[in-house]
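For this view, one protein chain was removed and the others were kept in their places.
Showing chain A:
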Amino acid sequence: MLKILKYSFFDLIRSRWSYVYFAFYLLLGVVLLFLNNDLSKAVITLMNVIIVLVPLIGTIFGVMYYYNSKEFTELLLAQPLKRSSIFLGQYLGVAMSLSMSLILGLGIPFVFYGLFKSNAIWDFSLLLITGTFLTFIFTALAFNIALSNDNKIKGFGYAILLWLLLAIIYDGVFLMSLIFFEDYPLDKLSLIGTMLNPIDLSRTLILLKLDISALLGYTGAIFKQFFGTSFGLIISFIMLIIWVILPVMRIMFKSRKKDF
């Protein structure tokens, strides 16, 4: 598996798209930090970009990589390699190269800004950690979609739909349901609802870390009570890890039974 990982990774970090992705974050980081004096505002803007963009790029890149390397995968399948190691290797290659673009692209401007001396280092680390988690989650989901759909167009369609669902529609439905059932106690429901969507979960984690939860009113207070504690933080990270593990397990399961 490590060999496949190594080659997919090197193949990807030399592709033009990795550089574009890296350059985008670099530019974003530089602009937000050096043209804007308020660090916590910069982190919030970055968060808003990351929360939407990372899942989108993760899904699209994952699906694209899978379909593009299909014939090559067939070549690998004829070698004495286990199926699970081929697909896990490729998955990790994509996820790691994307994460690297993210971490380096945002990290470099922050280091120059003097990150290590500022208090924002924890906010910023959390931002990168959740960004990396989101990359791993959505790349794994993308591989799942691609493995289940031999038709490229369908695969891309489902990938975009998944992103739309989790990044936008989920929030809408969630809010609507909160308004609709406002006469009932909703604390637990809204907590669970947030936990079930990795994008919402990441957003909540960062917002609460930034101590602007006062803006969120009563719900914010409840959330703060939960996520603000180390218990809540641990639970949240466990949720994110589960969100990585479940799709990865399905990749292994699905790839074992698939015909090529």
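Operating definition for what follows: a contact is a pair of C-beta atoms (placed from the backbone, for glycine too) under 8 Å apart; a residue touches a chain by one contact, two chains touch by 3 or more; residues count from 1.
In the analysis below, contacts and distances are computed from a predicted model.
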### Query
What protein name does the UniProt record of the undisplayed chain give, "ABC transporter ATP-binding protein", "Glycosyltransferase", "Phosphatidylserine synthase" or "Ferric uptake regulator family protein"?
"ABC transporter ATP-binding protein"
### Message
What does the interface between chain A and the hidden chain look like in terms of residue numbers?
### Response
3, 7-8, 10-12, 14-15, 69-72, 74-83, 257-260
